[in-house]
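Every protein chain except one is present and positioned as in the full complex.
Now for chain A:
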Amino acid sequence: MSQYENVIMLPQTNQLKCLYTIIRDRNTRRGDFIFYSDRIIRLLVEEGLNQLPIESCQIQTPLGVSYDGHKFLGKICGVSIIRAGESMEQGLRDCCRSVRLGKILIQRDEETATPKLFYVKLPEDIPERYVFLLDPLLATGGSASMAVDVLLQKGVKEERILFLNVLASPEGIEVFKKKFPKIKVITGMIDQALDEKKFVVPGLGDFGDRYYCI
């Protein structure tokens, strides 16, 4: 497990390592990349949902006996960072059928070399919801931080944001720990470092390209 309280890493089982071995391999074709990434994303979503609260309730069983059960508490929505983050939307919908999905487009400004916000579309009532922020790679944390700023400006509570990513760098984790200590970061694996080009090492390449194009 991770050493940070609000950073939750999936249990590093053999099965999970096997899935990562496949998606890291540059010889893995897109069909397999999508299939095995989707499996990891599903595990991330289940782990994320487990962070949500439940409350006690009485239910009626088919025999008419009441039973001390539990029900889910709080509404959620997903917000994906275009384009790679959209690959995680289906995984969320597999667990929450009609979940609302907001989108944020952030791109690097060619002149200033800093991330710039291009497009935001979020559900109206997002301040009342738990937000699953979706981006498969957490590298420098630059665009994810900007997305979080957008959410906070819209009135989302920091402790109600869950940031789901497939792969994280220690640097990216550090950024979130410092800037947004109340956000729960749910990640499948934390890699060794960033290289001089700000790629995660060993990483898995450009997630969006591999999921959509290559």
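Methods note: a contact is a pair of C-beta atoms (placed from the backbone, for glycine too) under 8 Å apart; a residue touches a chain by one contact, two chains touch by 3 or more; residues count from 1.
In this text, contacts and distances are computed from a predicted model.
Engineer: With one chain of the assembly withheld, which option in "Uridine kinase", "RNA polymerase II transcription factor B subunit 2", "FAD/NAD-P-binding domain-containing protein" or "Radial spoke head protein 4-like protein A" matches that chain's UniProt protein name?
Structural biologist: Listed in its UniProt record, the absent chain's protein name reads "Uridine kinase".
Engineer: What does the interface between chain A and the hidden chain look like in terms of residue numbers?
Structural biologist: The list for chain A reads 13-15, 17-18, 20-21, 24-27, 35, 39, 42-43, 46, 49-54, 57, 59-65, 67-72, 95, 97, 195, 199, 201-206, 210.
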